[in-house]
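Read through the structure below, which is laid out as structure tokens, and then see the notes.
Missing here is one protein chain; the remaining ones are kept as they sit in the complex.
And then chain A:
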Amino acid sequence: MRVFALAGRRLAASLPTLLIILVGVFLLLQLAPGDTVDALMAQMGGGGDAQVAADLRAFYGLDLSVPAQLGNYLWRLVRLDLGFSSIYGKPVATVILERLPATLLLMASALSFAFFFGLVLGVLAARRVNGWPDTLISTLGLVFYATPSFWFGLMAIVLFAVHLEWLPAGGFEEIGAGYTGLRRVLDIATHLVLPTLTLGLIFLAIYLRIMRASMLEVLNLDFVRTARAKGLDETRVVVKHVLRNAMLPMVTLVGLQAGTMLGGSVVVESVFSLPGLGRLAYESVVQRDLNTLLGIVFVSALLVITVNFIVDLLYARLDPRIGAGG
């Protein structure tokens, strides 16, 4: 109950943030030269029929003043209508829904990969602190952290897709192969291996460092000494007493970095030509597709808020002291 009260408060607090983001992006895009109609006209092969352009502007409501446009947009949003994308010729909601699964899948797999291996490697490094496993793991972590992810992606394509031909170089699935059921799942999975690694490695490096540091800190706490004095062996001490305590800072970090991860997926989706939200966002900026872009901002903000909400719940579940008021 206290957990939900806490989470509800967090949720309420994120609403103003969402509004500020939306208004900010809306105004920012007004500053960019050109609008959807310019982009459309360019697509249709240019030609400067001013009357057609003016008609189109009136049709899309672009002839109104900026505050009126903003007001219209927000009012539609309240009714959960994300508007119509003039570039794609269908409702924004449909466009986003088509792209959402790829991004969600990529984020979830990269996050799980980074979290799991960051945890394991961090624990290993902390157990053998200053020994060779620690040095090796910490050095690797530094390398992953320092290397730009697009370069990682490109090198991975060169090695695994071009030279070794083990994995596909890009795309979400084999188009036209017509796979169904388990075969399709496998196909998507092989396509996601390289993007997941590329996106996950940098986060793995961060989680690994955090985990190592917090393990070392927790290992020095009094209750660990109590556990040892009870006659627990080292493995049980780590699994039963240290791990959960050491995971708390890492869980916080996951919530904080959900947004960063969404940003990182733009690069990775471009490198691996994945049809995801990140690519869609980039394309809508280029094409001045304001409705789609705002829709993406709205959905990503919702995504980040949801991840944080889950992290909050998880945190309260992990730590009984949270929400106790102290």
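The rule we apply is simple: contacts are C-beta pairs under 8 Å (C-beta built on N, C-alpha and C of every residue); 3 or more make two chains touch, one makes a residue touch a chain; residues count from 1.
Following the convention adopted for this analysis, contacts and distances are computed from a predicted model.
From the set "(2Fe-2S) ferredoxin domain-containing protein", "GMC family oxidoreductase", "Microcin ABC transporter ATP-binding protein" or "Cobyrinic acid a,c-diamide synthase", the protein name that UniProt assigns to the chain left out of the figure is "Microcin ABC transporter ATP-binding protein". Which of A:Thr196, A:Asn245 or A:Asn308 touches the hidden chain is settled by the complete complex: it is A:Asn245. Check A:Leu232, A:Val251 or A:Val285 against the missing chain and you find that the one touching it is A:Leu232. By the touch rule set out above, chain A reaches the unshown chain at residues 9, 221-223, 225-233, 236, 240-241, 244-245, 318-321, 324-326.
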